[in-house]
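The other protein chains are all here in position, but one chain of the complex has been omitted.
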Amino acid sequence: MNDFVVSVDNSKINIKVLNENELTVDDEKFIYELFPVCDHSFILKLNNKVYELTSERLNSDLFKVLVQGYQSEVIVRTALQEKAFKLLESSAGFHHHHMNVKAPMPGLILKIKKNVGEQVEQGESVIILEAMKMENDLKAPASGIIEEVFVKEGSAVEKGFNLFTIG
Amino acid sequence: MNDFVVSVDNSKINIKVLNENELTVDDEKFIYELFPVCDHSFILKLNNKVYELTSERLNSDLFKVLVQGYQSEVIVRTALQEKAFKLLESSAGFHHHHMNVKAPMPGLILKIKKNVGEQVEQGESVIILEAMKMENDLKAPASGIIEEVFVKEGSAVEKGFNLFTIG
Amino acid sequence: MFNKILIANRGEIAVRVIRACNELGIKSAAIYSDADKTSLHTRMADESCYIGNSPAHDSYLNKEKIIRLAKDIGADAIHPGYGFFSENADFIKALEKNRITFIGPSSKSVSLMGSKTEARKLMDKNKVPIVPGTTEAIESVKDGLIISKEIGYPVLLKAAAGGGGKGMRKISSSDEFESAFEATKREALKSFANDDIYIEKYVENPRHIEVQIFGDKHGNYVHLFERECSIQRRHQKIIEEAPSSFVDELTRKKITSAAVAAAKACGYYNAGTVEFLMDSKKNFYFLEMNTRLQVEHPVTELITGLDLVKEQISVAAGNNLSFKQSDLKINGHAIECRIYAEDPSNNFLPSTGTLIRYIPPSGPGVRVDSGFDSGSQITVHYDPLISKLVSWSDTRESAISRMLRALSEYVIGGLITNVSFLKIIIDHPSFRKGEFDINFLNDEFMQNLMSQADIKYIKEIERVSAIFAAILKSKSSINKLHAGQTDSLNHWQEQMYE
Partner (left out) sequence: MFNKILIANRGEIAVRVIRACNELGIKSAAIYSDADKTSLHTRMADESCYIGNSPAHDSYLNKEKIIRLAKDIGADAIHPGYGFFSENADFIKALEKNRITFIGPSSKSVSLMGSKTEARKLMDKNKVPIVPGTTEAIESVKDGLIISKEIGYPVLLKAAAGGGGKGMRKISSSDEFESAFEATKREALKSFANDDIYIEKYVENPRHIEVQIFGDKHGNYVHLFERECSIQRRHQKIIEEAPSSFVDELTRKKITSAAVAAAKACGYYNAGTVEFLMDSKKNFYFLEMNTRLQVEHPVTELITGLDLVKEQISVAAGNNLSFKQSDLKINGHAIECRIYAEDPSNNFLPSTGTLIRYIPPSGPGVRVDSGFDSGSQITVHYDPLISKLVSWSDTRESAISRMLRALSEYVIGGLITNVSFLKIIIDHPSFRKGEFDINFLNDEFMQNLMSQADIKYIKEIERVSAIFAAILKSKSSINKLHAGQTDSLNHWQEQMYE
């Protein structure tokens, strides 16, 4: 029940919350204390070290957490959820079907580097968006085929606007 | 309806809120804008001057307001409420009956300077409370007779503890 | 002095000017657009006037509105900050016509230095060393090829009306010349409405050294020593320091003299900066002159003890400089980091949103010039600069330790910032040793960002984030099981999140 698999950046960390003040991380034991300071701000004490965290909970499993200048997106799943997730991921038919890429901010589409039907690798640049007077590379979040492109070079987009899908 | 009498410290100020962006203060007109910045924090624009305020609302009529280092307790009444209040205040029978004085902070009762039955004037020292290693004069909030004293010299009190009543 | 100064800018530099006005007893008037309702400059000025919609051309770049406003509110001077109208000769002329003092140089100095070829010609005439190349626009590919051969490849093609690293192209051999020539001309026309381009020798791995100068309206000139701004990404300065650890006393004497000569050559008054490239043998070449206050002016303030903005205001009011060259000496070492709302792990994509928590560092030797605070919005409309963090100490080494300490204290919640990226640079062995040039943050550095970070430290941070999320998740599961159970953590969790 209190056995979690937490994904932070590219790491997976196993955490067991034993009780109100003890937990284990990959089997190492910690004494903990957690309490709120004010809106979005928490103090977490692990053994003798105190951390101040700023956090937004995006949904029940997804947190944005800022510690000492480093911000991470953290996904927390129970061990059971994680198993289900892995099964799904490894099953033959699983793809990032129609993964939709949206504009992270308003701006101007400077260049479209990949056309419909082209294969892209994860991390490859697909669109260049000009915003805040700077050129920003929008990259493929996963490998796949460009299925649709919803914008044209020179068009202005709002934040959250659909840009393209990868299948 | 939107005609208010506001008490700040020892002043009374007449304010008419005309609409969403205009009001008058003692018949002088102002353009205003008010919006929240974050918890307890507000921006108030009056004509071309912007103020940042920190505020706690203690009840529907009573606010603690901090502006540029000055904190005031502000009581706001509709013109109607103010009339009723004044009537009450000036009516022959009106006293601050059983005005209850509580400890503003935990501490030690060092000295009780007024005994039951004694007359005190507003602002006169009644009890000396030692807190934070400093002696603090607790003064009578109004003139009257000391009706009851609930503490003894040398006793420790918590914040909010009843100390004495003035009748 | 002035009665009221209108500040035709926003963000940290507007706040900086408001503070100076306040200390001088001069009324300050801010302007703000829709996007800046929650910005600090809007809250801090004596008056704050709404100037228009968020896009800059509707607000901070609306010349007519700003001048009309200045007259309406009785401002007798305008401080332009940097960017926007700070180097716009037409704006300065319009102010002269309206009898409003511009807190900056004359329109003539600005025009002279605005044309890079004119500036090069002037410097050459006044014996300020310039990068070898032409001082006139080149007319044809043929001329260009001849000149480039003379200078020797690689060369740079640069727009005469450009500046700040914009509108230039490197050419390594004659084969590349023709297409580069045409592309640069097209770009120059598009960006600067002027397709004059000229040729400069490409200086290999130079350092960016600039000299702060000051002049008054009575012909007095001083320099305030040099700054080193070699740590740049895409020609954008990120970290600046004063003095430069690369410049020795003799070189300092030569380069500051050259800078003062440059200022004299264009009859300059107010604060200005003469930028140079310096090669590995400490030869230096005039690059351009910025006829305004620089972003990085605080490092100079910290090593000289002067207040450059107050001095700007005083000089604009017609006073003599309040100090002489002989009054000045370098005291300690100062470093500035520009804190940007951008994501270093995602190609420095700007990050926008609300600052849900903002705690700037403080304590000995730390200064923060910020334009925002908890609750402020960072929007897409302007430069993503949140603040400038500056450290001072008696030595460069301890100024670096102090900067690292300050970066670690900085809490900026709600946005992604470059704070962790700055830590990596400041803590880098080459930076610590002072061994770098303007190509320090090259592609290789950027691709190896993660391996340059303190991986052990990042693992710790990731673990902390993971533990936090697991505890919160565990609290929620408990609550589902034992409904009605009171639990303070659960209580506030609901308040915060649901």
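We call the chains A, B and C, going by the order they appear; numbering starts again at 1 in every chain.
To be clear about the criterion, a contact is a pair of C-beta atoms (placed from the backbone, for glycine too) under 8 Å apart; a residue touches a chain by one contact, two chains touch by 3 or more.
Everything numeric here is computed off the predicted structure, so don't read it as measured data.
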item: Among the chains presented, those that the missing one touches; value: A, B, C
item: Option from C:Glu288, C:Glu301 or C:Asp383 whose C-beta touches the chain left out; value: C:Glu301
item: Of C:Met1, C:Leu24, C:Leu61 or C:Ala317, the residue in touch with the unshown chain; value: C:Leu24
item: Among C:Ser398, C:Asn439, C:Gln452 or C:Ser476, the residue in touch with the chain that has been omitted; value: C:Ser398
item: For subunit A, residues in touch with the removed chain; value: 35-38, 41, 43, 45, 48-52
item: Positions on subunit B where the hidden chain makes contact; value: 1-2, 4, 6, 8-9, 11, 13, 15, 17, 23, 25, 30, 32, 34-36, 39-42, 44, 46, 51-57, 60-61, 63, 65-72, 74-76, 78, 104-107, 131-134, 136-137, 139, 159
item: Positions on subunit C contacted by the hidden chain, ascending; value: 15-16, 19-20, 22-25, 44, 298, 301, 305-307, 331-332, 357, 359-360, 362-370, 373-374, 393-394, 398, 401-402, 404-405, 408-409
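Assume only the chains that are shown with their structure count from here on.
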item: Relative to subunit C, chain with the most remote C-alpha centre; value: B
item: Distance between chain centroids, defined by C-alpha means - subunit A, subunit C (Å); value: 32
item: Where subunit C touches two or more other chains, by residue; value: 356
item: Residue list for subunit A, restricted to those that touch at least two other chains; value: 38-39
